[in-house]
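So, chain A:
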Amino acid sequence: MYENVMKSAERFKARPLGRDQKIGGMKQREDLLFMKVEQEQAVPFITWLKELGGFGHLVLFTAVDFIEQDIFQITYLLHSYEQHHDIVVLVEIDRQKAEMESIHHLWPHAATYQQELFEMFGITFPGSPRLYEDFALEGWQGPPPMRRDFDTKEYSEKTYFPRPGRVTHDPATYMKEQLYPGEAQTW
Partner candidate 1 sequence: MIQVTITQAMTALGLLLAIIGLWGILTRRNIIRIIIAFTILDTGVHLIMVGLGYVTKGTAPILDGELAALGTLNVVDPVPSALVLTAIVIGLAVTALMLSYAIRLYQTYHTLSIDEIKEMKW
Partner candidate 2 sequence: MKDIAMKALYTLISLFVILNYGLLLTGTMARVRAKVQGRIGQPVYQPYIDILKNNFLRTSIYHGVMFFLGPVFRLAGGLGTYLFIPVIFGSTIFSNFAFSGDLLLVMYFIFFGQLGMALGAGQSGHPYSPIGVSRGLAQMTAFELPFALAVISIASQYGTLSITGIVAAQQGGILNWVAFTNPLAMVAGMISFLGMSMDNPFSIVLAPQEIPIGPPTEMNAGFLGMLQTNRAIFNGAKLVLFMNLFFGGAGNLLVMVVKTFLLYFYVVFVGASFPRFRPDQSIRFFLGIPTLIGIAAVVLQMV
Partner candidate 3 sequence: MDNDSNNKEQLDEIRKQLTLANNDVREGEQAYFCDARPVVVEPYRGILERFANWARSESLWILGFGTGCGAIELRPLMTSRYDMYRFGIQPRPTPRQAGVFVIGGYASVKTMKRIVRSYEQMQGPKFVVGLGSCTINGGMYWDSYNTINRLDHYIPVDVYIAGCMPRPEALLAGFNALKAKIRAGECDGMNKYAQNFDWYKANQKQIIKHWEMPDYNW
């Protein structure tokens, strides 16, 4: 399995991420593989995985905003029922030119993920059906809300009539002080 994927991965210039490394002190699952691939090679690689590699199920399809590196990392999680194996394909795209190839031709339901990604991150997928239609946010008019440069607190205060007199506490301290003063030492 692993060898098979790795062999083809070379063709697509995909590199596995830290298979034998321990992440956060924990060993990674045996049946999970992270692959990082260039933007141009991503869809061919996924296509290969689906058609020849046996990864027929698109489990998850999302994005992460790495505003510090000025990139969006797009994550495809694929699963193979025959091999009981997951592969995560990671693609980094330019945050300024947030555009990615659509994969709705491989999985029709990918169009829905792409609709969501467009709505939440502003990533476009040219050719994807219903991409510009409203999805979860009905009539949203601001910038994409999941981008990290969008200040939700400011937006909320501006929009939703905050009730005056709200106080925020640190839950741990507050609990110690207010509710269980006697037991505070044991924590």
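To be clear about the criterion, a contact is a pair of C-beta atoms (placed from the backbone, for glycine too) under 8 Å apart; a residue touches a chain by one contact, two chains touch by 3 or more; residues count from 1.
Basis for inclusion: all candidates are chains of the complex that A comes from, given by their letters.
Just so you know, these numbers come straight off a predicted model, no measurement behind them.
J.: For chain A, choose the touching candidate in this complex from 1, 2 or 3.
T.: 3
J.: With touch defined as at the start, can you tell me which chain A residues reach candidate 3 in the complex?
T.: Contact set of chain A toward candidate 3: 134, 136-142, 145, 150, 152-153, 155-157, 159-163, 166.
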